[in-house]
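All protein chains but one are shown at their positions in the complex.
Letters A, B and C mark the chains in the order given here, with residues in each chain numbered from 1 onward.
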Amino acid sequence: MANGSGTLSKSSRCSEHRIRRRVQFHETDAAGIVHFSCFFRYMEEAEHALWRAAGLSIVRSAGGLGFPRVAANFEFHRPLRFEDEFDVSIRIVAIKKKSIGYACSITRGDERVATGTLTIVCVSRRPGGEMKAAPIPAEIADRFEVAAVGDVT
Amino acid sequence: MANGSGTLSKSSRCSEHRIRRRVQFHETDAAGIVHFSCFFRYMEEAEHALWRAAGLSIVRSAGGLGFPRVAANFEFHRPLRFEDEFDVSIRIVAIKKKSIGYACSITRGDERVATGTLTIVCVSRRPGGEMKAAPIPAEIADRFEVAAVGDVT
Amino acid sequence: MANGSGTLSKSSRCSEHRIRRRVQFHETDAAGIVHFSCFFRYMEEAEHALWRAAGLSIVRSAGGLGFPRVAANFEFHRPLRFEDEFDVSIRIVAIKKKSIGYACSITRGDERVATGTLTIVCVSRRPGGEMKAAPIPAEIADRFEVAAVGDVT
Partner (left out) sequence: MANGSGTLSKSSRCSEHRIRRRVQFHETDAAGIVHFSCFFRYMEEAEHALWRAAGLSIVRSAGGLGFPRVAANFEFHRPLRFEDEFDVSIRIVAIKKKSIGYACSITRGDERVATGTLTIVCVSRRPGGEMKAAPIPAEIADRFEVAAVGDVT
């Protein structure tokens, strides 16, 4: 999970993260496998762990800003079952002025379980709750960088 | 669903409510039945529908107050399975200065599926997010009354 | 929800379906909006309602076959909030020998909330639980047809 080399400033930035998880019973469904909606939760758990690894909280660091998800997808290759242990690897694939793109890989040992992507956008909240896209603050953007290709298995 | 009789003011108060629901696939688990944690969600769905039937929203009506749950329990008599249709009946069993108590019955046709209780407390939020018990505002308390015994099957 | 025209046999086939839903409290998150993972559950709820409208249960009709999801995605345009009423429209966009593709549109009144797709594959289960792609049985495939373009707003 170390993020490469490069200059000193770059080496302190986070670009990817991996968490290990075990399937909980409430995540399974009557087909005996993890419900597909839970994979999106796994991806987000890894994303938030990446932010913590960067010294940030996606909720508390943002000073009134929020990071709603604007796109998410998964391809499911193999099922996960109760008590399976698996890894969720997330990698930053794009950092734009107002958005961040991630790629996610879920594996169980050597097996590829699922592959996903997630795009979040930085928003400010107006009175009434309406959201408007806003630039990612430098103190957040400076903690991250796009991952080198192929870092996540 | 009618809430008793009595004076005109009383007759406009709500004391119980019933919703019909169908089991969704994501609510089932690998045992092929609804996960027990979902029953607490069913009970809350019926509670919030009761508030709507009383002309209220438990979130928007409260003017900065909140209604966290302080106690909840269920006894499970029979399982629910995917696509089962069932009824969730909730009934007010206690209204105190700062709290409301409910009893809940989940049935599928003539069968008793589960029986629960729920207690909520009215709280104000202090700066920093701390919660403190507060009297239920009259405009909320006046919409509800304790149900007559035995109203819910 | 009418499914097009065509021959008599065709007219009895289902190609799209719409359900109306209200946001439940347990579906919201600390950002005050529906958690993005719940949209995938909404899409599946509409899919299963489509199967029921076709006289089928995706679990019980399949005679030992299953229909795991192999791909799912959503783009999120606007948030949903507690007690919002919204519509989930699902439409069959592809029927292949072993898979079905859907497009899904979530709307609140005139507003476009989210747009998704879902691909399911028919599988048989081998001893040990392994899944293998299998042809969709005729008694299932014959109940469905691809929706005419543009049927879902």
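Note that a residue touches a chain if its C-beta (ideal position, glycine included) is under 8 Å from a C-beta of that chain, and two chains touch if they have at least 3 such contacts.
This one's a predicted model, so the numbers in the text were calculated from it and none came from an experiment.
K.L.:
Touching the left-out chain: which of B:Arg22, B:Arg41 or B:Arg108?
P.N.:
Of the candidates B:Arg22, B:Arg41 or B:Arg108, B:Arg41 is in touch with the missing chain.
K.L.:
Touching residues of subunit C against the unshown chain: what are they?
P.N.:
25-26, 28-30, 32-33, 35, 37, 81-82
K.L.:
Considering the entire assembly, which residues of subunit A contact the chain that has been omitted?
P.N.:
24-26, 41, 44-45, 48, 52, 57-60, 82-83
K.L.:
Extract the touching residues of subunit B with respect to the undisplayed chain.
P.N.:
Subunit B touches the chain not shown through residues 30-33, 36-38, 40-41, 44, 59, 66, 68-76, 79, 81, 129, 131.
The criterion applied here is as follows: only the chains that are shown with their structure count from here on.
K.L.:
For which chain is the distance between its Cα centroid and the global protein Cα centroid smallest?
P.N.:
Nearest to the common C-alpha centre lies chain C.
K.L.:
Which integer distance in Å separates the CA centroid of subunit A from that of subunit C?
P.N.:
26
K.L.:
Can you check how far apart subunit B and subunit C are, centre to centre, with Cα atoms defining each centre and the answer in Å?
P.N.:
Those two chain centres are 30 Å apart.
K.L.:
Give, as an integer number of Å, the spacing between the C-alpha centres of subunit B and subunit A.
P.N.:
Here the centre of subunit B sits 36 Å away from the centre of subunit A.
K.L.:
At least two other chains touched by the same residue of subunit A: list those residues.
P.N.:
Residue numbers touching two or more other chains: 30, 32-33, 37, 81.
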